[in-house]
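Remarks on the structure that follows.
Left out: one protein chain. Kept in place: all the others.
Order as written gives the chain letters A and B; numbering starts at 1 within each chain.
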Amino acid sequence: MRERFLVGFDPFVLPFLLGMAFVLTYCIIGLIKVILQLSKADRRKLAVSLFKPANAWKNLRDMFCDCLIHVKLWKRNPKLGYMHSSIAFGWFMLIVFGHIETFIFVPKKAGLFYYPIFFRYFMEMENYNLRGSFFFFIMDFFLLVVLSGIVLAMYKRIRSRFFGMRRTTRLSITDRVGLYSLWAIFPLRWIAEGFTAGIAGGSFMTIPINLLLKNFMSNPENITVAWWLYSIALGTFMFALPFSRYMHIPAEILLIPMKNAGLKVYHPRKGFSLAQIYTCPSCGVCIDACPMSASRQNLKDTTVYLVRQIKRNNARRMNAMTDKCLMCGKCQEVCQIALQSYDIRMRIRERATYNVGLKYDYLDSYQPETGKCKVLYYAGCMSSLTPVTGRSIKKLLDTARINWTQMDAGGGVCCGRPLILAGRRNEAAALIEKNTAVIESSGAQILLVSCAICYRVFKEEYKLKGIKVMHYTEYFNELMEEGRLKLNRGELRYAYHDPCDLGRGCGIYDEPREALSRVGIIAPAEKERAMSVCCGGSVGSLTLDFESRAPITEASVQNMLFSNPDRIVTACPLCLKTFALYSPVKVVDFAEALCDGLEKKS
Amino acid sequence: MAKDNVIVIGGGPCGIEVSRNLRDLGYTPILLEQQSELGGHLRLWDRLFPEGVEARKILKDLTSDLKGVKWFTDVNIESIHKSRKGYTVNVDTGMSFETKALVVTTGFKLFPAERKQEYGYNIYERVITNADLEQYFHTRKDPRIQNPKTIGFVHCVGSRDEKACNRQCSKVCCATAVKQASEIKELFPDAIVYCFYMDLRLFGRSYEDMYLTAQKQYGVRFIRGRVSEVSEDIDGKLFVKAEDTLLGKPMKMKLDLLVLMTGILPGESTTQLSEMLKINVGEDGFFTPRDTILEPCRAKDAGLFMAGACTGPKTIPETLSEARATAIQVHKYLSR
Partner (left out) sequence: MIDFGYTLSKSGTLKIENLDDSRFKALHKLEPDAYKCINCGSCTASCSAGVFTELSLRKILLSLQRGDEKDYINQLQSCMLCGKCMLVCPRGINTRHLILSISKIYNTVDR
């Protein structure tokens, strides 16, 4: 194998070269920008983690699994996974082997960016040998892999359901330019290499193309046209890349080390979150996952579109979309890049001004009598509207002979989470401080909480010295495990709903199920645990009104009815109230369900 | 004249009155009732506003003369087939009836009070419903009513409430509350009786007198404010939270008895038949007639009639008038 041209250059490589130069410049500037936006502490954290061997290994592994193989998508749907990894991994291998070829055959040209890409144009085959045909085969093989991915990608645009997606993202104009040029690159490469296959050699993909139109193809005029088109497609893609979703390709390489360094989102569109925003590939998996998608009018407010508006810095839409969100965290759970949409939205909310001027100095007079007790029960604001919960908890605690007191029996101070969800973190501090003082002065060992919303804020924001915060699902399960609470098993089938703040928020999935399986039979929901569907009542949403929540709740109820349960069980007063609106099946609180096991004692 | 069959589904006061009038017009009404006795909700009520006539007396008068009416109790509708000739109704006892005209009088059901958990029905001991209280007026037996000193009536339980999935006013509960407040005051003259209302909607002739009597003679205290939540202390006394919206002050008061004025929802058979017969229903679940003003008793389909509370909440006199009107409409239809 030898070079065809002494100069080793042809003007057709220019579109590609310019595009490449543009992308590299853009990415380097972007990289510097993101790094500069990080706080000093974060920068140090990132630097330290880069050099830790364990972390470095993790970074490499994540880059391989996430960027090239798309493991998360494989798990979601193998067809979707194959489509993405065939393009990403196939293309990557084409580049890698292109470079290896260049290194082996023309090492002095290895420094030229374009050489490995247009290798087949610049080379001429002298004689057939094993090494050469190995590369011919490999390159054609990966070209086939990529092409198969492209065919699937085209099919996905027509029928996304085939890939397990009901809806796909509506693409922006630059996304379309990127998409169509990406689709064009590989067929054009195939044709271009087919043209030169007679000269430079080829394998099972390119040779047949060459043979097919022998006379037409051996015309040198046509050869150059084909390679020009291939280069233009590449160039177009490169120029569109920074302004399209394909920015995720370079951005993810930055995001992975940042994530593994444990950075936190501190601003909606700076530093760590900027890296996340650009890593979003707009795949649209979050659209189907979003509980708001139960009504069409909300589709445009899902995370993928929020990311687009953040990129455009459209403050009005960013705020509107954020205020509408239920903050259930499901999009984050299904996201293949684990975009921290919850944190990003929180930062947007925290920056919104409402001119409320909240003042809680009136709380100084609040001194509830808790007495001294082992277990202090905090019911929360909403539980006074679901008296069955309180009554059932009382029954269970008294049956287990627990020394307990309710802290907010005569009206208490809100836990602070609704304020935090409205972006009023600083104001919430006053409530947290007050509650902390009351709880600590009670001398209790355990703070028992029956509301999933309260529980999350107690876990995340409160620092209670020597006091264990327990959700009643954890606590009662523990009591049963220890044999202090004995309940009888009945025949009722319970479908347990994972409240967002308890499940995805605090990772409590097993305890409630274990406890319930001691009093009855668990009837699984269609989607549960981390995939659970928000009930639609969430205080996380600021702007969704009562009517627009109805379809969300109805969809969530349907999800719960999957295996025809006798009861829907939930462990949050808000879910309880919300489900009760539209459920054809009786909706009960977790403690109420456990009490079914008390009654059968004879 | 050949005596045509007319099937009437629902043996409450409306169905009975339709049947009686159809018989008088020379037809053979076939009255089908799901329960074991005729009379519907009238059987469960003690006295009727505004004058306090005994419900049982009205029912007795209505049922005393059913000669010529073929009536069946304990009957469930299995299926109804529509043909060009009319309707074929199959029931679970194996019988099947043919008719050219079908009258639906399936009525209403009371809002299940336990669905408003914050009021504590079936959770707290001393919370009862308007239906429970009527039962008590008749039997004078209810363990929850033990010489109460303070009594509260909560209006609009399950009515005018998006959270109860019923936006509509149930129309008759305000008058019922005023009637029941006066009656309970008669039984317990020393008790203080409060009525918590959002708006008092007493619309009929001499209902205002009833209201005045409740104020003047019985000293019932009307508080303009909706009860938002109820809790219970260790002795079983109830704490009720409401805002006195006229004074603009929130109030928390202790009560011995709380009566929930449950609203009116379409009856289960109303819902069932709307599916079976494809009758249009409104957002509230009640049947939508062909024309709400000119033809309130006719469905879109020819030969299908409806009357009484299945087209919305009504008082007994309204229901009975509508029943008679429907009988004439059926007659006009059958003698075209």
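Keep this in mind: a contact is a pair of C-beta atoms (placed from the backbone, for glycine too) under 8 Å apart; a residue touches a chain by one contact, two chains touch by 3 or more.
Because the structure is a prediction, the values reported are computed rather than measured.
Touch with the chain that is not drawn comes from one residue among A:S384, A:T399 or A:S450, which is A:S384. The chain that is not drawn here is touched, among residues A:V151, A:I521, A:V539 or A:L561, by A:V539.
Residue B:M198 is the one among B:L44, B:A131, B:M198 or B:A325 that touches the chain not shown. Set against the missing chain, the residues B:E114, B:D142, B:E208 or B:E243 yield one that touches it, B:E243. Those residues of chain A that touch the chain absent from the view are 323, 353-360, 362-363, 365-366, 381-382, 384-385, 410-414, 416, 418-419, 422, 424, 431, 539, 542-547, 574, 577.
For chain B, the residues in touch with the chain missing from this view are 118, 156, 160-164, 198-199, 224-229, 241-245, 248, 250-251.
The rule we apply is simple: only the chains that are shown with their structure count from here on.
Taken in their complex, chain B has these residues touching chain A: 115, 117-118, 120, 123-124, 162-163, 165, 229-232.
Within the complex, the chain A residues that touch chain B are 384-388, 391, 546, 577, 580-582.
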